[in-house]
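See below for the structure under consideration.
Excluded from the complex is one protein chain; the other protein chains are retained at their positions.
Presenting chain A:
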Amino acid sequence: MAATKASKEQKYDRQLRLWGDHGQEALENAHVCLINASASGTEILKNLVLPGIGAFTIVDGHKVSGEDVGNNIGRVSNVTSLCYTIVISNPCLHNRAQAATELLQELNSDVSGNFVEESPDKLLDNDPEFFHRFSLVIGVQLPEGTCLRLGSVLWNANVPFLVCRTYGLTGYMRLVVKEHTVVESHPDNALEDLRLDQPFAELKSHIQSYDLEGMEKKDHIHTPWIIIVAKYLEKWFSDHNFQLPKNYKEKEAFRQLIRQGILTKENGTPEDEENFEEAIKNVNTALNPTKISSIVEDIFNEEQCNDITAQTPAFWVLARAVREFVQNEGGGNLPLRGSIPDMIADSEKFINLQNVYREKAMQDASVVSKHVESLLQSVGKTSESISEQDIKLFCKNAAFLRVVRCRSLAEEYGAETVNKDEITSSMDGADGEMVLYLMLRSVDRFYQQHSRYPGVYDYQVEEDISRLKLCVHSLLQEYGLNVNVKDDYIHELYVWPHVQLVIKIITRQFVPFNNTFIYNAMSQTSATFQL
C-alpha cells in the first residue's frame, strides 16, 4: 500500500520538524542490517521502522524460544514479543528472523523488510560481501570473535557498524565508523554571526544611513539593537584606537555609553526604550571577535582537504572551497551565515537589516560556488555533482562542521593498541561506567571459553563467579592494566539500546558519540569513552 506524499508528510510531521525533508529522504534511501532479532535488536529496528527507514534486513539463525517471547524486562522490550505469542504453539517451527520481520513490517507499510535465516559466522565464511550493500550494520549480542571478524569486513568496506550489548542492568554501544562528516550539527546555543567587530562594506553603509541623533522619537525607539551597538562602537573606536572593549570594565563603560543615548522625557527621566536595553544586554556576546573555531580550522588542515581527487567526497570538496574563500575573498572569515535574531524594531527597519545580511550571505555563497566549480573541473567532474542547495547549506553551517572518526575494533582490542590511558584515567572514580566496560569484556572471554554466558542457570552462579573473576584478571593482565575491579561488579551486570545514533549516521545531521557509550540502569547514569 503506497502512501501518498501528503499522508506521509502528515505521518512524519513531528520528525520532519527535526531533520527536515532532506533528512527524511536520506532515511528513506537507507538499508540497515540487524544481526540478531533479540529484544534489543528488534527494539532498535522498531525505532527505525516507525520513522520510515527505507529497508531493513535481519540476519538471524535462531529459532523462537520461550524466553524470547517472555522476553526482557521493561527497558529492553521487544515489540515482536507481543506477536510471538500468537505463534507460540509451535515455536520451534519459527525462526526469529522471519517472525521479527513480519511483525516489524506491521508497524510501517512504507518500509521493506527482509530476512536471512543464517548465522553471521556462516555469512562471513561464505559471502562476506553480503554486508557491503548496507548503509549501516547493527550487531546485537555478538560474541567477541564474530564481532571482530565482522568489524574487519565492515571497516574495509567503509560500512558503519554499531555494536550493541545488554547484560543484566548494563547497556553498551560502540560506534565503529572510519570517518563521519556532519554539516548540520544543529548546535544548541550557537553564537550569532553579526560581524560587528569588522562590518562588511554593505553593513557599514547601511549603518551610515541611520542618524541616531537626528531621527524622530518613533524611529529612535524602533531602531534595531545591532545598529545601535554598531553606531556606538564607531564612537568607541575613535576614542580607543580602534580596539574593541576587551575586559569587563571596558564592556561596562561601553554599556554606559549606550545608556547615555537613551532619550529623556521632559522631566529628565529616561524614556522606555526596549531596543536600547536589548543593545546593552547583548554587548557581552555581540562584541566577540569574529573568528573560526579550532574544530573548523582542523578540518581545513586535514589531508582530505588538501588532496582533492575525483574520489573525494563532497564534504571535503566543499570544505576546501570554503577554505579557499577564507584565504582570499573572505579575508580570514567564513562565508557569512546570513541570519539575525529577532529584535525590537519596526518591520521595515528589521527587514532591511535582515536583507543586508541575507544578500551578503548569498554573495559569499556564490563565490564559494565558483571555487567548488573550479575544484571539480580540476579533477574532471562537472559542477552538477554538487548542487547549489548543498553549497548554500554548507556555507550556512560552515561554523558548525564536525568530523567524527572512530578507532577500529581491532585497535580497541589489540594488546599493543588498547587505549590504556582512557581506561586507567576513567577508573579513578572506581564506581564508574568504565568498570562495566571491563566486565562486559570479561563476560565475552567467559563466553569464548565456555560457549555460554555466566550464570544462565541457577546452579552455576557460585562457580561462574569465580570463573568470571579469572576472566577479569586475565584481561587486565593482557592489557597491562593496573586497575582494581571490585568484586561487586563481577556479581552484577544490565541495558539500554538506542537508535538515534543510527539516524544520525544516515541523515548526517546532529553529532554521534565517539565511540563507546555505557549505561548503568541501576544508578541511571551513563558515560562516553573513546576507546
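Rule of thumb we're sticking to: a contact is a pair of C-beta atoms (placed from the backbone, for glycine too) under 8 Å apart; a residue touches a chain by one contact, two chains touch by 3 or more; residues count from 1.
As a working rule, contacts and distances are computed from a predicted model.
A single chain of the complex does not appear, and UniProt lists its protein name as "NEDD8-activating enzyme E1 catalytic subunit", one of "ATP synthase subunit b", "6-phosphofructo-2-kinase/fructose-2, 6-bisphosphatase 4 isoform X3", "CTF8 protein" or "NEDD8-activating enzyme E1 catalytic subunit". Within the full complex, the residue among A:Leu334, A:Leu440 or A:Ala521 touching the omitted chain is A:Ala521. The chain not displayed touches chain A at residues 7, 10-18, 36, 38-39, 43, 46-47, 50-52, 62, 65-67, 69-79, 81-83, 85-86, 88, 106-108, 141, 166-167, 169, 185-188, 222, 342-343, 345-348, 350-351, 354, 452-453, 455-458, 461, 487-488, 491-492, 496, 498-501, 503, 510-514, 517, 519, 521-526, 528.
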